[in-house]
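A protein chain is absent from this complex, but the other protein chains hold their places.
Right, chain A next:
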Amino acid sequence: MMAEKTNKTSLTIYYIILAVFTIFYVLPFYVTISTSFKPFEEVSISNMWKLPSKFSIEGFKAAFARLGPNLKNSFYLTIPATLISAMIGSINGFALSKLRFKYSNIVFALILFGMFIPYQSVLFPLIQFFQAIGLYGTIPALIITHVIYGIPITTLMFKNYYEEIPNELVEASSVDGANIWQSYTKILLPISMPGFVVVIIWQFTNIWNEFLFAVTITSDPTKQPITVALVNLAGSQVVQWNIQMAGALIAALPTLIVYIILGRYFVRGLLAGSVKG
């Protein structure tokens, strides 16, 4: 009886704690969503914490008119960069886990280091490089950037994924006379789907949300991804808060949708990205 009673009180305490934290985590969403649905005349500081008295999509219309092209840029940038970097990661992961060569660990560590560097330390040469080859300020330049600096993380994720797959599977195929390319495409690739899902979600989210490369490699507002356009929108004082909050929501929506639909894989990506060796 006693044990049950303490259990009940502690249960209540747990729920109270969770409720308090829920407020903390939900607060920004509440402000963003309620503000973005307010009509223009209702957006004033004194109304900030209130729900909209009438539902309006004016803010979204205005935000979309300004951010629409940048939203498109973000898709043009993120989709190819994500797919290419996932493909490279898969091939590298195969080589590092199933075709181990001398010093492959050192090679892997050298590649992995690229994941942690502050990108500021390569930014100036990178910009000079794109200026030299005439791609500076373009979306392809951003795609190349994300593919190259994505190599470490996608390689890490696929290496970890393939290490779980028994070596015998690949070896059996080579006994049957398959060459290395065939053991990759016929044996490993078909069972790589779960790995690809995790890596693609991870890269999609990261590249979509990225800001430093986006703001420094693209200077023309029509070529900028949505993260940069959102900051510029917030920087201009004339814009009203409902437009800004609607803009923030539009910028966050694609990754939020991915998270809501494929949350399980998102978490797996998070954990794979936390480098457990």
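Methods note: a contact is a pair of C-beta atoms (placed from the backbone, for glycine too) under 8 Å apart; a residue touches a chain by one contact, two chains touch by 3 or more; residues count from 1.
Heads up, the rule we're going with is that contacts and distances are computed from a predicted model.
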Name under which UniProt lists the unshown chain, selected from "Pyruvate dehydrogenase E1 component alpha subunit", "Nitrite reductase, small subunit", "Carbohydrate ABC transporter membrane protein 1 (CUT1 family)" or "Cytochrome c domain-containing protein": "Carbohydrate ABC transporter membrane protein 1 (CUT1 family)"
Hidden partner chain, touching residue among A:57, A:135, A:148 or A:165: A:148
Residue among A:15, A:40 or A:75 touching the omitted chain: A:15
Contact residue for the chain not shown (choose from A:26, A:133 or A:191): A:26
Touching residue (missing chain; options A:57, A:91 or A:135): A:91
Residues belonging to chain A that touch the chain removed from view: 11, 14-15, 17-18, 21-22, 24-29, 31-32, 45-46, 48-49, 88, 91-92, 94-96, 98-102, 104-114, 116-126, 129, 148-149, 151-152, 155, 174, 180, 205, 208-212, 216, 227, 230-231, 234, 241, 244-245, 248, 251-252, 255-256, 258-259, 263, 266-267, 270-271, 273-277
